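These notes concern the structure reproduced below.
For this view, one protein chain was removed and the others were kept in their places.
The letters A and B name the chains in turn, as written, and every chain counts its residues from 1.
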Amino acid sequence: MKQAVSSWVARRAGAVGNELLIGLTLAIVVLPQAVAFSTTLAGLPSYFGLYGAIWGMLFTALLNPSRVFHGGPNSTQSAVIGVTLLPVAPQFGPDYIGYALTLFLLAGLIQLLFLTIRPLGRFLDFVSEPVANGMICGIGLYMIFKSFPPFAGLPVNTQVEWRLWIAWQSFLAVLEIGNMHAIHIGLITLLVTVITRQFDTLRNWAILLGIVAGTLYSEYLNANVGVGETLVEQTANISPAGFVYPSLPLFTQEAMPDIISIIPGAVTLALLGLIQTVAAMRLMNRKSGQFVDARHGIFADAVSNCVLPFISALPTCASFNRMSLMQTMNTGSRLAAISSALFLLALVSFFGEYIAIVPVPAMAAIIMVVGANMIDWSDIKAHFQHRPEAIVFSASFLSVHVFGLFGAVICGSLLALAYAQWEKAHPNITLEGNVLRIRGNIYYGSLPVIESLYHRANIDERFDELIVDFSAVHHIDPEGIRWLAEVGRNGRVRFAERRGGQDRRGDSAGRSGERKERRRRQAL
Amino acid sequence: MDSAPDAAFAAGRERRRVARQARFVVVLRGALSAAAIVGFALWAHFGSGRPVFSPHSKPEAGWEAFREAYGVDTFGRDGYFVRAVQNGYNLVHHTHRYAWRFTRKGALDHPNACIDCHSAEALAYAFASGDRFDARLGRRVSFEEHVKRCYATHLDGFVPTIYDPAVRDIRIFARMVAHHMQLGEGAEVGTP
Partner (left out) sequence: MKPFALGWGKAVRLALLVGALLALYVLAVARHDERARIREQPVTLTPGCEEKLARYGLAAGSGYASPYTLARSGQARVKRGYSAEDVRAIQRGCNIIDDLQGQLAADPSRERWNSTRFVRGTHTSCDHCHQGIGDKQTAAGVAQTGSLSLAASWVMADMYDQFTGILLPYELRQMQCYINSSNGYKPNVADDLIRDVTAYSRFLAAALDLRFGNHYAEQGIDEVTAASTLKRGDDYVRGAALYKEKCARCHGPQGLGTVVDGKALYPAVAGPNAFNQQSRNNFSFVSTILPGFLCRNMPLGEEGTLTNQDCRDIGFYVSNMPRPAGDKDGPLAALWHQLMMRVMPTLIHTIETWQRPEVTQESGT
């Protein structure tokens, strides 16, 4: 008995130990990402990313029963925040932070709307992979472009302009007027990260190693040349903020025009977050074998994002790379996610001093790596095997750069719906000899295609009989019934419907006819 | 044969009851977790005693006096520019509180604010002669760069970005003082 208990305890302890190890790994992986996303992409002080990683992860772990779910700051969302708020106020300032908190709250409320109105939630399932991947690849490329100025210690261009042209000008600016010390730091970080990523054992630690290398080099520069001479921007102090920093979003009368102008950004933020969460949960349901309804994910995101603005944290959504990490390390329960949040809290409390000296060019290099990583070539190749998917993917990708992130989300949603409708409106119709076989839906959308083929078959002189086989049709709407009735009146046409086990004909034939029919059916 | 439908109905009712209970448990769990999270946020605001972040500048002691003395009201009683001047005033006089991100100095350190070393007038003269060649560095250096350097070295801190309000508002403060003193571009110390 004692042995049974002790073995049970040992097994549990082993499992708990494994969970804690996974938690520690996740905390170390998410720390540089959180800081980089909030400083370089979102233009917010680093504690936003860290609180998003600590409290955001904790909240979603509490609300979402999936054991492989890992929330926290997300690169796409941070990019949207930066783009939305750049024209509104100078970055890092108190105004900017106020507007950011309002943006997060609006996004959270929109996500609540998606939770309460079920069809909206279902709509998210329609965002197919090519659409989501197109947007994510587009945003990945955008992130690479956006990190050019901070890579070279240059100020960010603050006014809205066509992104691709800004990207080219920023690149030229980096080459010509960048701060060489910043470029050195950025290059070292980039090279260390890229090289260590190639080795499987070091893959998870690559980003951290890159940042450590960059920080060490910047400290060496500060010691030799002097921080007053290099003037390379740093992440800056976070310790006075403590473990939680309560905050109030900005909602004053005078801020109203700006708040209204950031509503499209809030919609984009909400939609991108939910799309990623739902897609990640769908993927993990398949991989992990634990089925969790996507509505739990939406609930977790919505409630968290309504509360996080009040504690100075970035909004949360699913992170594909961290969730795959948890899956690979065989996590057994939510303890991994919860412990990762607590480990991160401990790390930030003890190593806050070292986080503060991380140089911004190193962060920019990390963003470049993360952005490049979002462009998954194997996925893209898979989409290009199939023409509609290729078109949808390319359109989604280009719309990020041409129409901006909000336009891209709208475009992507429309493409998703159109894609779904296109599939439905093009049933698989074949004409073999005198058999017109329809597989799919007969409804007003697909009838034009069906009818044109039907008429072509009908006027074919070679056969005196046309067989319309709709055994594999699973939906016929009233318009379809009206068409079938018309077709039935045509003496030449015979319907075949194998499910019923018999031919449906206008006149009934005799037994011999039935046998003949059976043979003919088999021929079909 | 009579009892079969009853048994079937009873079994159906039982299944529905179990499903309802399961749903209720799920909803209850969700609601309790959400309540816990909201409770945590409420505690952080009201129970923890920590200062709440607000985007609006707090009027510090001495601001009204400065406003009177330097005639800030010529630019309006309130406004974007006036708020920036006020923020600049707060930064210059209470640096360790308003620019806590860029300095390690605390309330007990001395010096822990710009005003401990530079008077407002000195800042104005520095602004008026910004963007000049610095022989030691071998290039032209702007006023903002000097401010960044101060944060990093003399205030034992970190380097902010050049467009951070912690840098910009000090320039705007200096501009205000320069206007009050009617300084011209390139004014030497002691002359307008």
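For the reader, a short list of remarks on this structure follows.
In this text, a contact is a pair of C-beta atoms (placed from the backbone, for glycine too) under 8 Å apart; a residue touches a chain by one contact, two chains touch by 3 or more.
If you're wondering where the values come from, they're calculated on a predicted model, not measured in any experiment.
Annotation: of A:13, A:177, A:346 or A:414, A:177 touches the absent chain (contact as defined above). Taking the complete complex into account, A:258 is the one of A:125, A:229 or A:258 that touches the chain left out.
Summary of contacts with the chain left out: across A:89, A:302 or A:336, the touching residue is A:89. Contact between subunit A and the absent chain runs through residues 87-90, 149, 154-155, 157-162, 165-166, 169-170, 172-178, 180, 183, 187, 190-191, 194-195, 198-201, 258, 402-403.
Summarising the interface, subunit B meets the missing chain with residues 75, 79-81, 84, 128-129, 131-133, 135, 139-140, 162-163, 168, 171-172, 175-176, 178-180, 182-188, 191-192.
Basically, only the chains that are shown with their structure count from here on.
If you average the CA atoms of subunit A and of subunit B, the two centres end up 31 Å from each other.
Contact residues on subunit A toward subunit B in their complex (touch as defined above): 45, 59, 62-63, 90-95, 97-98, 155-156, 158, 226-229, 231-238, 240, 242, 244-248, 250, 296, 299, 303-304, 307, 310-312, 356-357, 360. For subunit B in complex with subunit A, the residues that touch the partner chain are 30, 33-34, 36-38, 40-41, 44-45, 48, 50, 52-57, 87, 100-104, 137, 145, 148-149, 152-153, 157-166, 168.
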